[in-house]
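What follows is a structure written as structure tokens; I'll ask about it next.
In this view, the complex is presented without one of its protein chains, the others remaining in place.
Letters are used for the chains, namely A, B and C, taken in the order the chains are written, and counting of residues starts over at 1 for each.
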Amino acid sequence: MNIRNEHYRDVVAHVFAAAPFIVDMGLELGQCGPGYCETGLDVSPRHLQQNGVIHAGVLTTMVDHTAGAAGTTLMAEDEYLLTVEFKVNLLRAVTGGRLHCRADVLKSGRRIIVVESAVSEVSGEKNVLLAKGTFTMSVLKKDE
Amino acid sequence: MNIRNEHYRDVVAHVFAAAPFIVDMGLELGQCGPGYCETGLDVSPRHLQQNGVIHAGVLTTMVDHTAGAAGTTLMAEDEYLLTVEFKVNLLRAVTGGRLHCRADVLKSGRRIIVVESAVSEVSGEKNVLLAKGTFTMSVLKKDE
Amino acid sequence: MNIRNEHYRDVVAHVFAAAPFIVDMGLELGQCGPGYCETGLDVSPRHLQQNGVIHAGVLTTMVDHTAGAAGTTLMAEDEYLLTVEFKVNLLRAVTGGRLHCRADVLKSGRRIIVVESAVSEVSGEKNVLLAKGTFTMSVLKKDE
Partner (left out) sequence: MNIRNEHYRDVVAHVFAAAPFIVDMGLELGQCGPGYCETGLDVSPRHLQQNGVIHAGVLTTMVDHTAGAAGTTLMAEDEYLLTVEFKVNLLRAVTGGRLHCRADVLKSGRRIIVVESAVSEVSGEKNVLLAKGTFTMSVLKKDE
């Protein structure tokens, strides 16, 4: 996929450092490149719901923010993305541990970008899929 | 819709009071009854993303948790719900204010419950729809 | 919602009469107005799947085409809609009878339209919900 802003890594870094909800949650930016992004999260008690498993809202925030970052790697300097809709399947519940998320752009159009994003629990060499989602994003001009 | 646990309000209250991620976010339980639930949230800076609008993860947590509570009103004492999947359309962005969410059970089956959940910004008598989602939940037995 | 093409009924009628897959299926256009559309279908053996219930593809085609028509009522003369994505919950199965579908525009933006569409079995005064979906559509210019 084509890069249209050579400083895209700085833009992606800003998307993490300047978003209070993301900083507060503890979501960490990992690798990123044209059309993909990876993130990590250490699950702590504040991420849980009443029955002791991680809240769907945490998993969703992780797949959503990582998907947005993956799409952002392909934007021109005067463009930004807005999530129009997404769908997430929650496949397994966890109570703690280290989570890894990877998002990949499935289709990059002039007006619409579609991204897939999946989060797994990583433990040694094991990698268990927890949730997978598909995101539709609208490409907007900053001056519109 | 039929109530199968006369103490369902206590169960719903517990779903809010005992979920650290929800308490931390500031989500407040409002009215609930058989097949529906309402919640409120005062948007504060920590709920925002890098561009100053409320994070999709916050809106999604709100519609998800309220949907789960709406379904919980219909559970028997030995049952609980697990979200299998959901889809959310984000319709408008806001930077602050008071949010109201209402979730209604669309279909209550023996094994599967489908819930619709929508969040609006309320300002005086105005009510502007921000996001709407559909949730599929699995009915599980506590002793299984 | 605002009409931007006073001949919108003719455009909608064309969407039904000129689509071979729709004519072949037997989908009938009912009422339509700004932001909504209704359709009907008599279920026949050719609409069924191997276990004798109506095929998900038939229900989906019905909610999709009706949703597209509802959005079309709001288009200007030089615009048309393309479905970007949709999600459907199948709530009940039927083996025959008369189906009714109604689609309503939830949000009409300059670039994106979101439509809800639901199909029911009608029998006398009874109306049983079979499927409900949410559709995201892209507004395109004919000359682009």
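We take it that a residue touches a chain if its C-beta (ideal position, glycine included) is under 8 Å from a C-beta of that chain, and two chains touch if they have at least 3 such contacts.
Keep in mind that this is a model prediction, so the values were computed, not measured.
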Chain not shown, touching residues in subunit C: 14-22, 24-25, 45-51, 55-58, 60-61, 64-65, 80, 82-90, 93
Where the missing chain touches subunit A, by residue: 87, 89, 91-92, 106-107, 114, 129, 132, 134, 136
Absent chain, residues of subunit B that touch it: 84-85, 87, 111-112, 114, 134, 136, 138
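One rule holds in what follows: only the chains that are shown with their structure count from here on.
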Subunit B against subunit A, contact positions shared by both copies (same if over half, else different): same
Farthest chain relative to subunit A (centres taken as mean CA coordinates): C
Length of the line joining the C-alpha centres of subunit A and subunit C, rounded to whole Å: 33
Geometric centre distance via CA averages, subunit C-subunit B, whole Å: 29
Centroid spacing, where centroids are CA-atom means, of subunit A and subunit B in whole angstrom: 22
Multi-chain contact sites of subunit A, meaning residues that touch two or more partners: 84-85, 87
